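With one protein chain withheld, the remaining protein chains of the complex are depicted in position.
Chains: A, B and C, in written order; residue numbering restarts at 1 for each.
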Amino acid sequence: MLREAFPCLHQQVNGKPLVYFDNAATAMRPQVVIDAVTDYYCHHNANIHRGVHCLSGRATDLYEQARASLARLINAPSPDNLIFVRGCTEGVNLVAQTFVRERLQPGDEILISHLEHHSNIVPWQIVCQQTGAKLKVIPMNDQGELVLDNFDTLMTERTKFMSVVHVSNALGTINPVKELVQKAHAKNIPVMIDGAQATPHLKVDVQDIGCDFYTVSGHKMYGPTGSGVLYGKAEHLDAMPPYHGGGEMISKVTFEESIYNKVPAKFEAGTPNIAGGIGLGAAAEFIMDVGINTITEREDVLKKYTEQALQGIDGLRILGQAQHKSPVFSFLIDGIHPHDIGTIIDHHGVAIRTGHHCTMPIFQFFDVPGSCRASLAFYNTEQEVDILVESLNQAKAMFA
Amino acid sequence: MLREAFPCLHQQVNGKPLVYFDNAATAMRPQVVIDAVTDYYCHHNANIHRGVHCLSGRATDLYEQARASLARLINAPSPDNLIFVRGCTEGVNLVAQTFVRERLQPGDEILISHLEHHSNIVPWQIVCQQTGAKLKVIPMNDQGELVLDNFDTLMTERTKFMSVVHVSNALGTINPVKELVQKAHAKNIPVMIDGAQATPHLKVDVQDIGCDFYTVSGHKMYGPTGSGVLYGKAEHLDAMPPYHGGGEMISKVTFEESIYNKVPAKFEAGTPNIAGGIGLGAAAEFIMDVGINTITEREDVLKKYTEQALQGIDGLRILGQAQHKSPVFSFLIDGIHPHDIGTIIDHHGVAIRTGHHCTMPIFQFFDVPGSCRASLAFYNTEQEVDILVESLNQAKAMFA
Amino acid sequence: MSDLNKLYKQQVLEHNKNPKNYGQPAHWTHHAEGLNAICGDQVHVYLTIQDNTIEAAHFAGDSCAISMASASMMTELITGQSTFDALHLFASFKQMMSPEGLPDAEHILGPVACLVSVKKFPSRIKSALLCWYALNAALNGQATATTE
Partner (left out) sequence: MSDLNKLYKQQVLEHNKNPKNYGQPAHWTHHAEGLNAICGDQVHVYLTIQDNTIEAAHFAGDSCAISMASASMMTELITGQSTFDALHLFASFKQMMSPEGLPDAEHILGPVACLVSVKKFPSRIKSALLCWYALNAALNGQATATTE
């Protein structure tokens, strides 16, 4: 069974079997990913792109094969469209500083949505402060879906960039990113998609979506921490100035000037997270081996089961009921604060997240300080959902 | 024996026992470091600073303990003086963009040295381009030592920052960083030290050195790839604007404004390389367990042995003969290009690095395109040095 | 009694349901907001200070049972105390919640000492501390305090 592939799932917490429903914060890693990391350290430990010696050659090959695996996973035209980054947050900051910043004049606008993670808000606020541009926000409705009725009027001739989340980490909403890209492109607005919560659960095809940039977070898609890739269209990556200066990103350095290397090296200054990149490649292969459709289908079943189970609890309210959504449930229970729920059910072995999930504006919309969030993955089970429900009932009893 | 602790050393390459003399590119990791990484993924896999659940608490504790271990290693006043970064390169870029950039006016000067790695050159060139400031360079002599005779005149009232390497990765030179800091501080110039090659080999005490910033590279000090820390004085870190925007680095976000979190969280946007940080903590503990003095003494013995052995080879010239140096040997052999040497001795199992070692200006100084570099660590042996010498003689025979 | 039952003991649940001194008062002389960046907890503390004495203490905010109970008990404890003593109580409470602990806590902190059971739940210590940090900030004329 696939669940067996994830060693960390098989343990007791507070004397109870672990029920891990915090996958949106970070996913579990399958043994093949852990092995890929260990294997590099134990057998191919060397720096990449540098040495004529054997280990260095092997490490370089593994690293570049990983890039190719990721390109296949998201259907990028070439591995050279992918830059290794620490995670989605670095991807957004990189694009904000190297692509967007220099295009902005005071009064220009950047469009994001009300569903964004802080990682897709704060980098734009920073670039707005730096340039005098303004942030505009696509609104959402009570279901947690974007309201696109007036979308065309939100895009003005001052709109220089749009960045929108593919799948909301707080509510699970799956946004119609292809449609958004088409509409923005019709007005010549380049678009970035924050794919942190998409690659672990959905088929992602960056060419079909048509976006200019797409950020992928490794640790959310069963890969190592500190790994991720930023996809960019070749013409953008070629034209952008580098982000970090350092080793590997240059082809010639004198004290007077430096000539930058080609993409993707231009954006990968210094020694990268080699083990992390190799492990992320293994995660991409793992997803393709299992089959992303298999994953989505299994998660759909789990999602329906969980929704029904939660709706059976008196006084429980689910925030975000989008028609298209991932197996993520933000909920509140009358009279019990989310943190208290989190602590109580942790005592029953159930790991959920409580708080604002780095999406404060969503909770400002719902006018609550936060929620409980149960975020599932394909390796979770119906039985685990039953344990969640049972433990929530215990919390209610305690506060009755 | 300590050597046993490093699994990757024990293998055959091209049918010969591996001799790993590319430690300055990246070091080997001891089993305890690999285990710390695996242990996190297998037992404490969770995001940090986020959840009320048990795994998240454990992961957070491990990550913060690692920060404390690193603070002890370099004698920082508090763990809060340390920001986790991907490596030295990110550390330099962070300081260049958040501390130095806003202090620069056209015509201002930044002082670096001729011994710098590209990672401590290019970020300053970029910030110079952004601001109109100029780069000035402390010269070096034929021994590969900095020439400090006119150091006082190099520092003018326009000098706004100095950044100097502690130990040269190309030549091994150990710079008198404490003295440099004192002189610069006498003129109110803040100083950063690039410690990439120092922490693996020497006792580093940032308070004794007195520098304002100090960058540490994890993968050079037996830790994971994609890990490192930037040390900064508290008053600087408190005053600096954040680098990346994103999750964790804020305490409040609305679309109108965001309030930033305290140091070090302010500089750690997004999910960090959790496994990498924990592994780096294990590397710091490993160094302290072995004893940094034990390491330095053993490496001194190896250094003398290697120096004598190389000097016995006819037509071999060592570049960089500083009085204080690390066990790093850059050398040339008459009539054979370094790459050819690298390829030939790799066939004998010996891994060295050939080229400019990301320090082109050093080789412009010596007027050669690059060198062979054998960089040793305490786990290397005299026997391995003998194999190096033997293989170099074979290369000579081939090209005779 | 399990650790969990000790955490959510009767007093805590009672203060959570019927907090004392809850709500923004009509007048106050000192105010600060406590923010817990990570979990989003938020507590406002309002003080009316005259001649270095805390005449009245109120709190408001939407937070968890631990935080509510802590603030409710705290406002009861500090009302009528000198600002000097209130700062001393802050230090004592912090000390009690630290790994070392505070000997003689009940003597110094009275009923508030029952919150020592929160220490078994490291992720919740900040919930108990938040209102105290806000108190400290208010006494020092600062507008905000964070526990992280």
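One rule holds in what follows: a residue touches a chain if its C-beta (ideal position, glycine included) is under 8 Å from a C-beta of that chain, and two chains touch if they have at least 3 such contacts.
Worth saying up front: this structure is predicted, and the values here are computed from it rather than measured.
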item	value
Visible chains in contact with the missing one	A, B
Touching residue (missing chain; options A:261, A:306, A:326 or A:354)	A:261
Hidden partner chain, touching residue among B:151, B:255 or B:399	B:399
Hidden partner chain, touching residue among B:23, B:159 or B:354	B:354
Residue ranges of chain A at the interface with the undisplayed chain	49-53, 56-57, 61, 248, 250-252, 259, 261-262, 265
Residues of chain B (touch criterion as defined above) contacting the omitted chain	336-340, 343-344, 347, 354-356, 360, 363, 368-370, 398-399
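Quick note on the criterion: only the chains that are shown with their structure count from here on.
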item	value
Euclidean distance of C-alpha centroids - chain B vs chain C, Å	45
Mean-CA-position distance for chain B and chain A (Å)	30
Centre-to-centre distance between chain C and chain A (centres being mean Cα positions), rounded to whole Å	37
Shared-contact residues (touching 2 or more other chains) in chain B	50-53, 56, 248, 250, 252
Multi-partner residues of chain C (at least 2 other chains)	38-39, 123-124
